[in-house]
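Dropping the structure in here first, questions after.
Only one protein chain is missing from this complex, and each of the others stays in its spot.
Right after this comes chain A.
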Amino acid sequence: MAGSEKSSLTKPRWLLAELTYACPLQCPYCSNPLDYARLGDELSTEEWRRVLSEARALGAVQLGLSGGEPLTRRDLAEIVTHARQLGYYTNLITSGYGLDEVRIAELKSAGLDHIQVSIQSPEKLLNDELAGTESFEHKLEVARWVKQHGYPMVLCVVIHRQNIHQMQQILEMADELGADYLELANTQYYGWALLNRDHLLPTREQFAEAEAIAQSYKEKVKGRMKIYYVVPDYYEDRPKACMNGWGTTFLTIAPDGMALPCHAARELPGLNCPSVRDFSIREIWYESAAFNRFRNYGWMKEPCRSCPEKEKDFGGCRCQAYLMTGDMADADPVCSKSPHHHRVLEAIASTQRSASDKPLFFRNARNSRALTG
């Protein structure tokens, strides 16, 4: 790719640093790749420092530290300190599991800006079952400490068929905990979530009911709690503008150093995502084939190519296109103009039938090895 094109490209704004795939929980909707247990060595502290510095120099300003469970990295405070010195706005995305008050204070003085704690359900039984680990009371306690230590508190609940009927209780729990932000993230179906889709995808009626409850609660908590509602795109007839456009805004670095235009892009065959162990962030962002692959509109096929809406949604999600049609350059099948749209409708129909004939796969190393052998 010629250097002269650089000026027309936007700079990365968001860096998602997946520090590790290690996690004490086993959520069946986890967005980590199915084969995570087979992936290589984690980047060292020194390598992360370099990645953060290079991405910041390019323009990245929002930093997400996630995983896996980022708390399992012993050098977390060191990484946060470096990020703060560089001027990042740093977000720790955690299950809360293993967090204690000493560490919360330590991270605060290292310069961490906010903590996002995820809770699986407002009911202990379901929370612990979904997490595959007894963790409910501890998470509530962590959420309170986060508040007490002066962080903005972001509570995240991934929504799916097992907990969608608890929407009202979820909202009340968040309000009671004093969350400043509540993220209601309807499950996106990649990786483990796709594998478990028949157990997770809510029906259209369930979804509509839950959304109505969340919307009316928004009014009630206006001014004290902001609610972000991530819609389940299966029930839309246009796809989401995935990643705000490929290679325009987001940069994800996986635990082993692979640089991804979106955190699910690892599943795309032949994309050959570059590693930060071989290239600088600048080379990766501007010159790598992977980051240029779906920039602009030249790669599109019909119906996207001649579609007047292509600048709005960029043809949707490349990973969803690949997972459902087998071709990553196809229109996202969520789109009603896609010739593969019936696959989404079929998935919805199959979820209405009983799901009990398939097992629920928890995200753990044993399943990862067994499924990807």
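Following the convention adopted for this analysis, contacts are C-beta pairs under 8 Å (C-beta built on N, C-alpha and C of every residue); 3 or more make two chains touch, one makes a residue touch a chain; residues count from 1.
Note that in this section contacts and distances are computed from a predicted model.
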Record lookup, UniProt, unshown chain, options "Glutamate mutase subunit E", "PqqA binding protein", "1,2-phenylacetyl-CoA epoxidase subunit B" or "ABC-2 type transport system permease protein" -> protein name "PqqA binding protein"
Using the definition of touch stated at the top, determine which of A:Glu183, A:Asp198, A:Asp233 or A:Asp313 touches the missing chain.
A:Glu183
Among A:Leu25, A:Leu43, A:Leu58 or A:Val157, exactly one should touch the missing chain; which is it?
A:Leu58
List every residue of chain A that touches the chain not included in the displayed model.
11, 13, 58-59, 61-62, 87, 89, 91, 113-114, 116, 150, 152, 154, 180-181, 183, 223, 228
